[in-house]
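Note that one protein chain of the assembly has been removed; the remaining protein chains are unaltered in position.
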Amino acid sequence: MKIHEYQAKRLFAEIGIPVPEGRLAHTPDEAAQAAQELGPPVAVKAQVLVGGRGKAGGIKLAASVSEAEDRAAEILGMEIKGLPVRSVLVERTADIRSELYLSIALDRASRAPLLLGSAMGGVDIEEVARTRPEAIERVPIDPEFGLRPYTAWAALRRMLGDPDLTRQAVRIAGKLYSLFMDLDSSLVEINPLIVTGEGQVMALDAKVNLDDNALHRHPQLDALRDLDAEDPRERDAKANDLSFVALEGEIGCIVNGAGLAMATMDMVKHAGGRPANFLDVGGSSRPEKVLHAMRIILADPQVRVILLNIFGGITRCDDIAQGLIAARTELGVRVPIVARLTGTNEQEGRALLRSVGLESAETMEEAVRTAVRVAEGGVA
Amino acid sequence: MKIHEYQAKRLFAEIGIPVPEGRLAHTPDEAAQAAQELGPPVAVKAQVLVGGRGKAGGIKLAASVSEAEDRAAEILGMEIKGLPVRSVLVERTADIRSELYLSIALDRASRAPLLLGSAMGGVDIEEVARTRPEAIERVPIDPEFGLRPYTAWAALRRMLGDPDLTRQAVRIAGKLYSLFMDLDSSLVEINPLIVTGEGQVMALDAKVNLDDNALHRHPQLDALRDLDAEDPRERDAKANDLSFVALEGEIGCIVNGAGLAMATMDMVKHAGGRPANFLDVGGSSRPEKVLHAMRIILADPQVRVILLNIFGGITRCDDIAQGLIAARTELGVRVPIVARLTGTNEQEGRALLRSVGLESAETMEEAVRTAVRVAEGGVA
Amino acid sequence: MAILVNKDTKVCVQGITGRDGSFHSHRMAEYGTHIVGGTRPGKGGAEHEGFPVFDTVAEAKAAGANSSVIYVPVAGAVDAMYESIEASMDLIVCVTEGIPANDMVRVVASLRGRASRLVGPNCPGVITPGVASVGIIPGRIAIPGRVGIVSRSGTLTYEVIHALTRLGIGQSTCVGIGGDQVPGMSFLDVLELFRDDPDTDLVVLIGEIGGSDEQIAARYIAQELGKPAVAFVAGQTAPPGKRMGHAGAIISGGEGTAAEKIAAFQAAGVPVGESPGQVAELVRARLRLPEGSGTA
Partner (left out) sequence: MAILVNKDTKVCVQGITGRDGSFHSHRMAEYGTHIVGGTRPGKGGAEHEGFPVFDTVAEAKAAGANSSVIYVPVAGAVDAMYESIEASMDLIVCVTEGIPANDMVRVVASLRGRASRLVGPNCPGVITPGVASVGIIPGRIAIPGRVGIVSRSGTLTYEVIHALTRLGIGQSTCVGIGGDQVPGMSFLDVLELFRDDPDTDLVVLIGEIGGSDEQIAARYIAQELGKPAVAFVAGQTAPPGKRMGHAGAIISGGEGTAAEKIAAFQAAGVPVGESPGQVAELVRARLRLPEGSGTA
């Protein structure tokens, strides 16, 4: 889950990472008042959960209170990458001497957090990583020790030079790590981390992503969820423990396992069809999950066939079959279903489907081919 | 540092270890009011920082409010092992079905915390440990994992039998461990841990000892210090970073290092003398520490000679000599000094002493013999 | 001898009284796996559907268990892993899904200097066909043989096993390491075991988009494995950015796309199949088996 800059900055401020003073505003009026309180010049920053706000015109400077009001009015009317801007952060501007980059993320390769830093901050850091990998400092963090002052010292000194600035950045890095672990974060990022004219190191931006698997431990964070930023069908799926991504095609897919779901989509494409979605019913599925999955997929009027591909391990084919039968009864399924059930309790599952007149394919390849043919107007 | 039962129970209650409801009272009047609020019968318990209160008559039951007042009056007038009772804890009594023992302490041998438990609670546990070691459950705790539910389960089930009672005790043990680590405790102990008639597991007593080396991290705990419980000279010594224990003899000892200090005392006794104290000036001594040490020792009118035994490592003999000279000037030392300086900067130290007319012994044996002779009325 | 699971594997089922734990205990036992019993605190001393129940893993170990498999709900799964690690179980398979990544960071760190190997979480487990199965891989689809499988995916693994079996090509051991960001054993850890396993002639690696584990594995296969390998990468048609985050892109300097991974395998001389069936065909070709015959 992503949270807004202003929310992340509140978390930063709580643990003592310096951030510019700022106020959240939902209307141009509120923005003017915020500018008044802070004293211009101020920055007016769109609060949306996508990257590249700056390029899209979502960050503007205002030299006066009335200018702040005008800029806020402009930004609050925008849509950035499809997301409406519902609030802006009005912030005191800083005297920027230099811009750096600092983040902590999980490194799959070492299975541990990694501190990333760069003296090239305030720019597209993915671009820097791709084109100038040597400009990125990578400090592996041993979770047994955490990020202690010595851990990041050498890298940060290379970035900042001056020992006093290094000491400030080391302190910030340590707090950033605490935040990362304490909040079960998957990414904490400061871009840019700035050095001000007065020699203070400060977070000018703030990004905090949270691990969905751990949100139940942090109800105060879960409350920060911005529903605007999520596709309503994806939200519905998540609420029902399904992993769903909407796509453009005609073949609705219900698969167990993310890998098999992706492989199924790949094979649909290779066979000349177009998947309407990615949908993983997960392991240990209860029959109701299939019912929910059918409901979500059938909400898409483009869907012309449903491809159910199940290879049962912890998932039992009979559970799946029961769910499918319940869906046919309760939802009145308007499109053909191509089912393939293999694995745990497959005999029981196939027998159940047969009892309502549904045949199952033997292999994944066969099921995919059939589904593509049906979508093209053929028959199952 | 030790804290009182009522203070330890507040810490228990804060983290959710069940304790009986109670009130602190400093006068019989307050005790009566507490009994009134709680509803008799109540227990009236002396708050003193020594063991064996019960045997000494410091814990009494009261069936009525007026009886609570009388019992409090008796207990508040007592002295237990030399310590005046200045307050009592008035507590609601519990319906005790069984009494057990539970504690966490550091185990030197494994260099890790150890959970100790016994189905024989409410008695002198040291006696149980000595005479029936098999009646003590010992559960080593791996600090990397902490005390998790499974850690203590088997031992607690042996003690409690019933799974539900075990589950409660496991929860208490886990909280006790958190307390132990979070407060930098050296001992947390519940004796007795009781099972009530209603099937609740509860701490009827509470002991929490704190690590003096860590108190600076817990100012809220340092504020709980009971000055009554400490010898004023030991307190004075501690404030000046000295380790001091008052004894009965005539030979005041100033030594660097606890082991050497004990060995010096041992040799004084073997030579027929009696040490007036244990005093370790510690390592890395500043000259002022010797001055403080002299002041504390000279406050004892029985002291007839001062034996200074220094073997310099991180302690430098010249620092010690300077402190000694300053003490002679500022305190007007009334007794002879037998000095022995060896080790780091010994030449400089001895030269300094010689400059004020003090000779130094070559060996510890020689210095001890001389000091004993002087204390017996001989001359240095 | 295979890897991780063999005839001496004796299993403790953590969460044996739960729906999944109970169901799969029977499946594993039917397959011939030695199930010592399972744990459920508070039920120690009882029986569950014929299996002895213990309060703790330490007690199951005292009764002979040397491996454990975890089916407990997510709230208790981390403790369950720690319990088996502290009890020094040789193999720990965690089937449970939905465990926070930073919890796994701590679990993996705690394995340092200890003897246990952890497979999972969110994984199907390990099967040595014809010998024993620890986890949830359906035993019926596998046959004994000399092809090792390691996979980040659950059900996709079954497809590949199934496809191999249909061609009569048997497997030495199949290891599903799970798709989570912080797995106990990585591709690399399992490849090292396969390298040293005289019963494995070829390794099938099943990867997916995200991260750079496949690229790292490809390098290892080229330089160290000393055996042929065949790969599959799921997610060629996945919309960009859906699984691979911004952070990963900075760490690896790449996007973690299927195309990058396929290129890495091809550069390492590892053929990549486009479907489970095609993977099986590539294995047959690589082992120079005539069509219609396997190693089983």
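Letters are used for the chains, namely A, B and C, taken in the order the chains are written, and counting of residues starts over at 1 for each.
As a working rule, a residue touches a chain if its C-beta (ideal position, glycine included) is under 8 Å from a C-beta of that chain, and two chains touch if they have at least 3 such contacts.
Since the model is a prediction, treat every value here as computed from it, not as a measurement.
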item	value
Omitted chain - touching chains that are shown	A, B, C
Touching residue (missing chain; options A:G57, A:P149 or A:P232)	A:P149
Contacting the left-out chain in the complete assembly, out of B:G16, B:P84, B:P143 or B:P232	B:P143
Candidate in contact with the missing chain, chosen from B:I59, B:I125 or B:L224	B:I125
Identified contact with the non-displayed chain, of B:A13, B:A56, B:A105 or B:A351	B:A105
Identified contact with the non-displayed chain, of B:R171, B:K269 or B:R373	B:K269
Interface with the unshown chain - residue positions in chain C	112-114
Positions on chain A where the hidden chain makes contact	142, 144-145, 148-151, 153-154, 157, 163-164, 166-167
Residues of chain B (touch criterion as defined above) contacting the omitted chain	51, 103, 105-109, 111-114, 116, 125-126, 129-130, 133, 136, 138, 142-144, 180-181, 184-187, 189, 209, 211, 213-214, 217, 245, 247, 255-260, 262-263, 265-270, 275, 278, 282-284, 310-316, 342-344, 363-365
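As a convention for this text, only the chains that are shown with their structure count from here on.
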item	value
Arrangement of touching chains [line / ring / star / complete / other]	line
Centroid comparison with chain C (C-alpha atoms), farthest chain	B
Centre-to-centre distance between chain C and chain A (centres being mean Cα positions), rounded to whole Å	27
Between chain B and chain C, centroid-to-centroid distance (C-alpha), Å	54
Mean-CA-position distance for chain B and chain A (Å)	54
Junction residues of chain C, two or more chains touched	none
Chain A, residues touching no fewer than two other chains	144
